[in-house]
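After the C-alpha cells below, expect a handful of questions from me.
Removed from the display is one protein chain of the complex; every other protein chain stays in position.
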Amino acid sequence: MSDNDFFALTPLLLLSGSAVLIMLLIVAKLSHRIIQISSLILFIISFSSLFYIQKILPYNVGTLFVVDGFGVFVVGLVIFSGLVVNILSYIYFEEKEEGPREYYVLLFLCTLGASVLALSKHFIALFLGLEILTVGLYALIAYLRGRNHSIEAGIKYLVLAAFSSAFLLFGMALIYLETGAMEFQDMIPESAKSLSHLFYTGLGMMLVGVGFKLAVVPFHMWTADVYQGAPAPVTAFIATASKGGVLAVLLRFFIAIDGFKFSPVMFTLTCIAAVSMIFGNLLALRQRNLKRILAYSSVAHMGYLLVAFIPGNLMSLQAVCFYLFTYFVTTLSAFGVVIMMSGKNDDAEDIDEYRALFWKHPGQACILSFAMLSLAGIPLTAGFTGKFYILATAIQSGYWPLAVILVLSSVIGLYYYLRVITAMFTGNKNTIPEEREKHVFFFRTGMLALSVLGAMIIWLGIYPQDVISFISQALVTSDLLFTNF
Amino acid sequence: MNSSVSTEIVMLLAGLLFVLGITGVVIRKNIIFMLLSVEIMLNASGLAFIAAGARWGQPDGQVMFIFILAMAAAEVSIGLALILQIYHQHKSLDIDKLREMNG
Amino acid sequence: MNNLLWLIPALPLAGFLILVAAGKHLSNKLVALTGVGSISLAAVVTIIVGFNFLSSPPEGGAYAQTLWTWMDVAGFSPKIALSLDSLSLVFIFVITFIGSLIHIYSAGFMAADKDYSRFFACMNLFVFSMLVLVLADNLLLMYLGWEGVGLCSYLLIGFWYENPANGYAARKAFVITRIGDTAMALGLFTIYYQFGTLVMSEITATAPSVWQSNSSIATVTALLLLAGGMGKSAQLPLQTWLPDAMAGPSPVSALIHAATMVTAGVYLIARMHVLFELSATAQMIVAVVGAVTLLVAGFSALTQYDIKRVLAYSTISQIGYMFLALGVGAWTAAIFHFMAHAFFKALLFLAAGAIIEALGHEHSMFKMGGLKDKMPVVFWTFLIGAASLSALPLVSAGFYSKDQILWYAWASDKGSPLLWLTAFLGAFTTAAYTTRMMILTFLGDSKTGIGHHPGKLMTIPLIVLAFFSVVAGFIELPHNFGHFTLFSDLLHGVLPSTVLRADESSEWKFQLLAFVATFGGIYLVFIYYYREPYKIERLRESPSFQWLYRFWHGGWGFDRLFDLVFVTPFVFLAKINKRDVVDRFYEGIASVTNHLYRLLSATQTGSLRWYIMGMVIGAIIILGLQIML
Partner (left out) sequence: MILVWLIGILMGGGTAALVLGQWNKTIPRWIALVTVLTGFLLILIFWMDQYQTIDEHSADVWLIDFKRDWILSFGISFHLAIDGLSLLLLVLTGFLGILAVLCSWKEITERTGFYYFNLLWILVGVSGVFMAMDLFLFYFFWEVMLIPMYFLIGIWGSENRIYAAYKFFIFTQASGLLMLLAILGLYFIHGQNTGIYTFNYFELLGTVIPSGTGLWLMMGFFVAFAVKLPVFPFHTWLPDAHSEAPTAGSLILAGLLLKTGAYGLLRFVIPLFPVAAAQMALPAMILGVIGIVYGAVLAYSQTDLKRLVAFTSVSHMGFVLTGIFAFNELAFQGVVMQLVTHAISTGALFIMAGMIKERLHTRDINQMGGLWSRMPKMGAIGLLFAMASLGLPGLGNFIAEFLILLGAFKVSIWITVIATLGLIFSAVYSLRIVQKIFWGPQDGYGNIRDFSLREILVMTVLTLSIVGLGLYPQPVIDTASPAIHKLVLLLEADKSNIGKEIKYQESYVR
C-alpha cells in the first residue's frame, strides 16, 4: 500500500482510530461527558477529513476500495449521521445507563462499517463493511439490556441479519462461482444471454440479503420491532447510516455489473419498490407508536429510493444521492426530537406523548413537523424536492406506473404524518421530561443540532440548487461514472 | 491443484446444507437451535465460496471463508450474550414467547 | 323634458335608500313622508313627462335615455337605458299614480306596525323595480326590474315574518315566479343569439325580417317569454302562488298582487307582440292559457271564504282576460283592461283591507256581514269597485274594457267561438262571485264587532280610486256607443290594431249577451245567497257538490299536484341525500384502506419465526422470478 492509499483511506482510518482511542479513554475511566465530547470532536475530524481528500478523487485502493465522489458523499452522510446521533446521545444515555461509554466505540465501529460499504468495490470489502456494521448494531440495539424490548429487538435483528447475511454470502459465492471474480467490475458478463441461472440465482440471493438491510417488502417485518426496541439514537442510526451504506454499495454493484439490463432483476426490483411503497405506507396508517410509524415510513421511503434507482441512469444516480441526503436530514431530525423527548424509562414512542407539544415546546414541535412534512413530501421541505427528483427520474425514463404508485401511496402516507402533527397541537398534556434542566449545555447543543437539521430541511426545500450542483460535482469525480456512462 | 471431487457435488452439498439451515431456523423454537441453524447456513456459504475458489483456482474463496468464520464467531458471541439475557428475563428460550412487540 | 325620465325610478329608489339607511332613526311621520313623498313626486314627474310626451310626441314614438353601459363583453353590451313610449307611459302612470294612492293608504293602514319603515322601504323598492321593468329599453334591464319586483313581492308577502306560514307563502311565490323567470332567461338567450341584441325596439323592428312567420324558433322563443309572463302574472299552471300571497298586508296585495306586478306578464307580451304575431301557435297558446285560467280561477273564487282570496282568484281570472285579449291580438284591449283592473282591483283590495283591519284581522267573509251601514264609505267604494269588476254595463270601467275583450274573442281573426264562450262564462262567474262577496260582506247580519274605523288617510284613496274605476272606462268606448278611442289611439303607435274577421255591426248582439251574463250571475247569486239562502244550504248537502266545492276551493288541486310531482320528490331526495352519497364512495376508499392496514398489521405478529417464514417465502418468490424470467 502506498502513501496515497493511506491518504485516500484517511476517513476510514480516522474512524477506526477513533474507536480505538475511545476504548483507551474508557480504560482511563474518564467520565461520560469527556468521552462524549471527545467522540464528538473525533467525528468532526473524520468528517472534515473528507474534504481533505477531495483533491485525489477518484482513487482506487487496491482492488477492495474505490474512493470517489459518490463514495465520499455517502461516507459524508454516514459520518454526519453518526455525528448527529452522537450529539443527541449524551442526555439519552446519561439518564438510562450506568456505563454508556462503550456505546461510543460501537457507534464509531458502525459508522466505519457503513463507510466501508459505501467505498467498497469488492465482495470482500462489501462483506467486511456489512459485518462491521451489523455486528456493531447487534450490540447497539440491545445496548439497554435492562429493557425487555431491547433484548427482543436485539435477538430478532441478530437472527434475521445473520440469516440474510447467509443469503448474501451464498449469492456472492454463486456469482463468484459463475464469473470467477470478486471485484464488481470484473464480473461484467459479455452479454445477458450468456448468463446462467446460477448467476441469476446468485443475484437473487444477494437481493434477499440487501433487501433485508434496506428493509424492503417482503423483508421488512423486522423493521418496526427493531426500531421500537432499540434505543432511539440507535434507531436513528439504523434508519439512516446503515441503509445509506447498503444502498450505496448496491448502486455501485449494479452500475459496475450493469445490472439494469437484467430484466428479471429489474422486474423484481420494480415489484419490490411498488410493494414496499404501498405496504410501508399502509402499515403505518393507524399505528400509534411513533418509532414504528417511522419504521414503516422508512419501508416506504426505501421503496421511493428504489424508484429512483431503477432507471439506472445518471439522473437516477443524482436522484438517489439527493434523496438520501434529504432522507438523512429528515429522519435524523425526526428521531432527534424523539430522542430529546424520551424520558428516563421509556422512549417517547406513543404519539399521545406528543400532545400539545406545539404549545409546550414549539421548537421541537416545529422541527418534528418539518420532518413529518418532509417525509410526506410537502413543498417547502426537503422531502418534496427529493420526491420531485425521484418522480422526474421515473417519468423521464417512462416509469409511469411506478410514479403513479409512488404518488398514490404517498397520499396514504400523508394521513399518518398528519396524525403526528395533529397530535402535537391537540390536547394539553405536559410531557416534557424534567431532566432537560440538568444538562443545559447538552440540551442546548442538541437543540442547536436539531435546529440546524430543521433549517436544512427548509433550505433543501426552498433552494436545493447548491446541493444538486454539489452532487453533480461529486458524481463527476466518481469512478462508476467513467466505467458505464 | 487436483480436485477429486467435482465442484457440482460440493455446491450441491453447500446448497443442501443451506436449505437444511433454513429449515432449521424455520422449524426450531429454541433460540439456541435457531442460532445453530444460522451458523449452518453461514458455513454452507463458506463452503460454497471454497468450492468457487477451487473452481477458479484462486485463494479468494478461502479468504472469504475465514472472514465468514470470524464473523460467525463474533455473531455467536453476541448472540449467546443476548440469549443469556433472554433466559434471565423470561426463564425460557422459546422464541415464540418473545413477541411483545407487534402490530 | 325627456331628461327628467330617470327621475321617475330614481325618486322611489332614493326613498328606499333613505329608509334603509336611516329608517330606524326617523319618526313614523318622516318615514311616511319619505315613502309617500318619493312616490308622489315620481307621479308628478310622470305626469309632467307624460304631458310632454303627449303634447309633442317624440320621433319614433319613444323617449330614450341612456344612463350608462351596464357591461360590455364581446359585443354583448346591454345598457342601463330607459325608454318611454305610450305603452310604458300607461304603465308608469298606473304605477306611480295608484302607487302613491296606495302609499297614502298604507300610511294609515300600517300606522300601528312596528316595522313601519321597513314596509315603506320595501314598497318604494317595489315601485322602483316596477318602473325599471316598464321603462327598460332592453330585455336585460327589464329582467332586473322583473326579478326586483319578485324580490319585493317576496319581502312584502313575508312582511309579517314571525308567522312561518307567511314566510312559506312568500317563498312559494318567489320560487314559482322564478321558474317562469328562468324560462324567460332562456328566451333572452335565444333572442340574443338570434338578433344579436337585447334592445327591445331593435328586436321588434328586425324580427319579421329575421324570422319566418310561424317558424319553430319563433314559437319556442315566444313560448319561453310566455312562460315568464305566466309565472309573474299567475297564469295556469303557475298560478298557485297568488292566493297564498295574500298573506301580505292588504296594500301590498293591492299594489303588487293586483294593480302592477302581476300584470308584468301582460306588459311583456304586449311589448314583444311582434314575436307573438310571428307565431300563430304561440299566440293561440296565450289565448288558451288566458281562457282556461280565467275560468278556473273564476270558479275557485266562487268558493273562497277569505275575502282576499276571492280577490286573488279574481285577479288571476282578470289577468286571464288580459291574456286572452293578447292571444286574440286585441293588444290595446288587454292594456285597457289592465288599466281599468288596476283601478278597481286596487280599490277592492284596499277596501277589503280596511274591513279586515276594522274587524280585527278577520279574513273570513262568513264572519263579516252587515257592514253596509257600519262602514258606508267602504261599502260604497267597494260597491263601485265590485260593479266594475263584474262589468256592470254602461256605468263601470270594467264593462268597457271587458266588453271589448269579449267582442274581440269572437270577432278577431284569431278569436274563436270557443274562446268567446269561455270568456262569456267567465263574465258570468265574475258577476256571481262578486255578488256573493258583496252579499256576504255587507248584507245580512253583523257577525263581528268593528274595532276602529279607517281614518281619512285610508278613505280618501278609496274615493279617488272609486272615481277612476268609473271614469277610466270612458276614454275608450265601443263604436256603437260613441266610438271614442282615445286609449287605443294613444297605443297604436306601439301596438297594432286588431284585425277583425266578423262584421262590426254584429257587436251589439255580443254586448247584449254580456249584459245577460253579468245580470244572470248577479241574479243567481242574489237568489241563492240572499233571497233564498236555504237553496244553497240544500245544495251543500249533496256529496257531488261538496266534492266540487272542495275541489274549487282548493284551486283545482294544482297545489296538491305540484306537491306530489315536484316538491315531495325534491324534498325526499334532498332528505335522503343529506349526507351526500358521493362521500360514501370516499369513505369506502378510506375504509378499504383501513382494512388493508388491519390485514397487513396482522402480519406483524412479533414472532421471529413468522418473520423468517416471510423472508423465506420472499426469497423463494424472488429466486423463482430470477429463474423463470
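Lettered A, B and C in written order, each chain numbered from 1.
Just so it is clear, a residue touches a chain if its C-beta (ideal position, glycine included) is under 8 Å from a C-beta of that chain, and two chains touch if they have at least 3 such contacts.
Computed from a predicted structure; not experimentally measured.
The chain we do not see here touches A, C in the full complex. The residue touching the chain not shown here, chosen from C:F189, C:F366, C:F481 or C:F545, is C:F189. Within the full complex, the residue among C:W6, C:Y168 or C:F551 touching the omitted chain is C:Y168.
When the missing chain is restored to the complex, the residue among A:V20, A:I44, A:I395 or A:L448 that touches it is A:I395. Of the candidate positions C:V49, C:A62 or C:L144, contact with the unshown chain belongs to C:L144. Listed by residue number, the positions of chain A touching the unshown chain are 358-359, 373, 378-380, 384, 388, 391-392, 395-396, 400, 403-404, 407-408, 410-411, 414-415, 418, 422, 425-426, 463-465, 468-469, 472.
Residues of chain C that touch the chain left out of the display are 20, 24, 68-74, 76, 80, 118, 140, 143-144, 146-148, 151, 154-155, 158, 161-164, 166-168, 170-171, 174-175, 178-179, 181-182, 185-186, 189-190, 192-193, 570-571, 573-575, 577-578, 580, 582-583, 585-586.
Here is the rule we use: only the chains that are shown with their structure count from here on.
Averaged C-alpha coordinates give centres for chain B and chain C that are 96 Å from one another. Between chain A and chain B the centroid-to-centroid distance comes to 26 Å (mean Cα coordinates, whole Å).
Shared interface positions of chain C, defined as residues touching 2 or more other chains, are 601, 604, 606, 608, 612. Among the residues of chain A, those in touch with two or more other chains are 155-156, 159, 163, 167, 224-225, 287. Per the touch definition, chain B reaches chain C in the complex via residues 22, 25-26, 29, 34, 95-96, 98-103. Residue ranges of chain A in contact with chain C, taken from their complex: 155-156, 159-160, 163-164, 167, 197, 200-201, 203-205, 207-208, 211-212, 217-219, 221-222, 224-225, 263-265, 267-268, 271, 279, 282-283, 285-287, 412. Interface residues of chain C, counted against chain A in their complex, comprise 593-594, 596-597, 600-601, 603-604, 606, 608, 610-612, 614-615, 617-619, 621-623, 625-629.
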